[in-house]
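Handing you this structure, nothing more for now.
Only one protein chain is missing; all other protein chains are in place.
Chain lettering (A and B) follows the sequence in which the chains are written, and residue indices restart at 1 in each chain.
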Amino acid sequence: MSPTAVRPVRIIVAKVGLDGHDRGVKVVARALRDAGYEVIYTGLRQTPEMVVDAALQEDAQVIGLSIHSGAHMTLFPAVVQELKRRKATDIIVFGGGIIPDDDIAALKKQGVEQLFTPGTPLQEIVEWLRKRLPTSPA
Amino acid sequence: MRALEESIRDQARAPGVVGFTGAPGTGKSTLVDGVVALLRKRGSSVAVLATDPNSPFTGGAILGDRIRMQRHALDPKVFIRSMGARGHLGGLSLATREAIRLLGAFGFEQVILETVGVGQSELEVAAVADTTVVVLTPNLGDGVQMIKAGILEIADIFVVNKADLDGHVRVATELRSMLSLAPKSAWKPPILATVASKQEGVEELWEAVLSHRRHLESSGQAQELAKQRLKDETAEVAAEIARDRVRQALAEDQELAARLLEEGTPYRTAEEILDRKP
Partner (left out) sequence: MKVRARDPKQAWTEDFESSPVRDDGIETSTISGIPLKPLYTKDDLPARADELPGQFPYTRGIHPSGYRGRLWTMRQFSGFATAEETNRRYKYLLANGQTGLSVAFDMPTLMGQDSDAPTSRGEIGHCGVAIDSLADMETLFDGIPLGEITTSMTINSPAAILLCMYIAVAEEQGVPASVLGGTLQNDILKEFIAQKEFIFPPAPSMRLVVDSIEYCAKEVPKWNTISISGYHIREAGSTAAQELAFTLADGMAYVDACIERGMRIDDFAPRLSFFFDAHIDFFEEIAKFRAARRIWARWMRERYGAQDERSWKLRFHTQTAGVSLTAQQPELNIARTAIEALAAVLGGTQSLHTNAMDEVLALPTDKSARIALRTQQLLAYESGVANTVDPLGGSYFIEALTDEMELQAERYFKQIEDIGGVIPAIEASFFQKEIADSAFRYQSELEQKRRIMIGVNDFTVDEEVPIDILRIDPRLESEQVARVREVRRKRDPARCSNALTSLRKAAAGKDNLMPYILEAVRAYATEGEIMNTLIEVFGIYTERAVV
């Protein structure tokens, strides 16, 4: 491809597990779009396999997960594991939800890069992404 | 890119390419999802390249086609790539053509292109697809007259989706009368009715696609189109290369850039840059 064509950063956002509260993930999806990202919302009740497979097909650089059900300690690591299995550990994983500090620390150790808790301004999420991925969106 | 081109040249097995275009809300994604299901039932592998427009202001997009095709998640014989149109004139078809070749090399038998009919995107689809399907729905507001003339010319097949709603017969009738005024050609685009959400009419649609392909083969059009496309693509690649070369030169050569701004001579400057050795 031509060297000066700048690819927008592509982000998969999803809800894994049984939890169906999608207000947050939808608001974040819109905010990311307004910040210049290409966002693919894969919907509710995703399994870790489905999310990673979508990320690979879509050549996404980032996966964002939203979990409010308390099942984050099972599901986030499962996604990280699946990325390892599919040899796609360059994909960044971040997320949001009701997640206590010690769990955040534990999940970060397992490869989740950032977790945002209730009340985080959308701007903060966007700024973190911009810093993390220096390629500016087209 | 040239290296990639070389490496897959021998594996080139051109997949069948059908494009779906139409206004937002006509149910294209659901229809494509239905076609994918049909193809899978018949054992074919299929790739979907779905395009959504990017915001002209922020460049961002929510690419919403994959979520309409959830039932094919984890099916290894279905590949879905969502693409932002990114407003590049001609850029869409370039990326798509490359993708189609790659997908063919990877063994996908069918490729479905899906795009929203805004801007020039339907023309870009028609330039790449063997068969172009235009999707309409009964609640078109001011009727078929509002459809862009361009769409009528590129359609090989018309589908009136959501045919369970009132007004679908009127749409089909209006369409038929508009087509009767069009110049005669060997292929008469059929007007089909579907209810994509119920998987109704999808088999007939695919039959029409296959019928169109047979027509392209037997009339010799297929070969003609293929030749023309290869030439068009070469020209587009050349245009991209040239574009890049000019941008790069203007960025690196301060003196040249200054002269351009002072004298306001884009044509002369462009020729000068292209005459240089790369």
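Simple rule for what comes next: a contact is a pair of C-beta atoms (placed from the backbone, for glycine too) under 8 Å apart; a residue touches a chain by one contact, two chains touch by 3 or more.
Quick caveat: nothing in here was measured; it's all calculated off a predicted structure.
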{"item": "Identified contact with the non-displayed chain, of A:V62, A:L75 or A:V93", "value": "A:L75"}
{"item": "Sole residue of A:R7, A:H21 or A:R130 that reaches the chain not shown, by the stated touch rule", "value": "A:H21"}
{"item": "Absent-chain interface as seen on chain B, which is shown", "value": "30, 62, 64, 67-68, 70-71, 197"}
{"item": "Residues in chain A touching the chain absent from view", "value": "17-23, 26-27, 29-31, 39, 41, 43-44, 47, 69-71, 73-75, 98-101, 103, 117-119, 121-123"}
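One rule holds for everything that comes next: only the chains that are shown with their structure count from here on.
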{"item": "Residue numbers on chain A that touch chain B, as the complex places them", "value": "1-5, 8, 29-30, 32-43, 49-50, 53-54, 57-59, 137-138"}
{"item": "Residues on chain B engaged by chain A in the complex (per definition of touch)", "value": "1, 54-55, 58-64, 66-67, 70, 73-74, 79-82, 84, 86, 88, 91, 95, 98, 240-241, 243-244, 247-248"}
